[in-house]
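Please read the structure below before turning to the comments.
Moving on, here comes chain A:
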Amino acid sequence: MSLLEVRDLDAGYETGQVLFGVDLDVERDEVVSLLGRNGAGKTTTMRSIVGADEPTVRGGSITFDGHDLLATEAHDIPRLGLSLVPEARRCFGDLTVTENIRLAAHHATNPRDVAAMFERFPELDDMRDRPARHMSGGEQQMLAIARSLVTNPQMILLDEPCEGLAPYIVRRIEDIIHEISENEGVTILLVEQNVAVALATADRHYLIDEGHIVDEVTTERLREDETLRQRYLGV
Partner candidate 1 sequence: MSDDVDPRSAALGTEGLSKHFGGIVAVDEVDLAVPAGELRAIIGPNGAGKTTLFNVVTHALAPTSGSVYLGGEDITDVPQERRPHLGLARSFQSNELFAELSVLENVRVIAQTAAAGTFSFSLLGDGRSVRAEAARDILARVGLSEHAATEATNLSHGDQRRLGIAMAVATEPSVLLLDEPTSGMGPGESRETVELVQSLQDDLGLTVLMIEHDMEIVLSVSDRITVLNRGSVLATGTPDEIQGDDDVQDAYLGGVREEL
Partner candidate 2 sequence: MSRDSTAGVLERVGAIDLGVWQVPLGLLAVAVLLRPVVSHDLMLGYPQVASSFLIWMIIVASFNLLMGYTGLISFGHAMFMGIGTYSVAIALSSLAVPFLLAAPLGILFSAGVAYLIGRLIAHKGEIYFAMLTLAFAKSAHFVANYNPGGLTGGTTGLADGTTPAWIETSRGFTYVVLGGFRIDWYWAVAAVFVVGLLLLWQLVRSPFGRTLVAVRENEALARSMGVNVRRYKVWAFTFAAAFAALGGVLLEINNQGATLSELSIVTSGNIIIMAVLGGANYFFGPLAGVFVWMFVEEYLTDFHTLVLPLTEVPLLRIELTGVLAYWQFFLGLLFVVAVLVSPREGVLGLAKATVARLSARIRGESE
């Protein structure tokens, strides 16, 4: 059985349905990307998986490591080993870097050592006591990943980690994705608009358009098939 299984997921907001029968599977130790344009339903899929109040799930099932996520309270989901690095990072701006990480560790069942995270992310070490709001976008992204990693998750959902970041930071984040998947055995579902990041990091790609999974392709195929990219991703 796959680590994460999404079956026939229908979800939406008050204004209308967004997801129509979404199916996706992520196997243990895989890096899988979910690609699509703005408004295609990527973030809605992510929010459905982690049990956010909005969108409302209207049908289908989501299973993680054998647990039915739709029957699990949102705040219990991280304890199953599924952690979210949300879009726009959402670090707690008034809390310091250490506090942000400590907070996450405190609410995990089997957390990693907080101090070890600073070895893992040396760029955060100098700014342990700095409020997150005074950090650059790239630094906040590191913090958001560290905050997730400290909970010692089986799987991380990464929602647009490279949005609005300078190319060299994008490279760094690509490297981090490689490291945590290969060296630390964390499974990753990556949501991206930036095809290059997905090509550089993921093994397999789901293409989502207008709330439907329209294709599931290998990195090879996505690299070569320009019409495919044109059609669903606008590149």
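Candidate entries met the following condition: all candidates are chains of the complex that A comes from, given by their letters.
As a convention for this text, a residue touches a chain if its C-beta (ideal position, glycine included) is under 8 Å from a C-beta of that chain, and two chains touch if they have at least 3 such contacts; residues count from 1.
In this text, all values refer to a predicted model and were calculated from it rather than measured experimentally.
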Practice task
Name the candidate, out of 1 or 2, that touches chain A somewhere in the complex.
Solution key: 1
Problem - Residue ranges of chain A touching candidate 1 (in the complex, touch as defined) - result: 15-16, 37-39, 136-137, 160, 163-164, 166-167, 193-197, 199-200, 210, 223, 229-230, 234-235
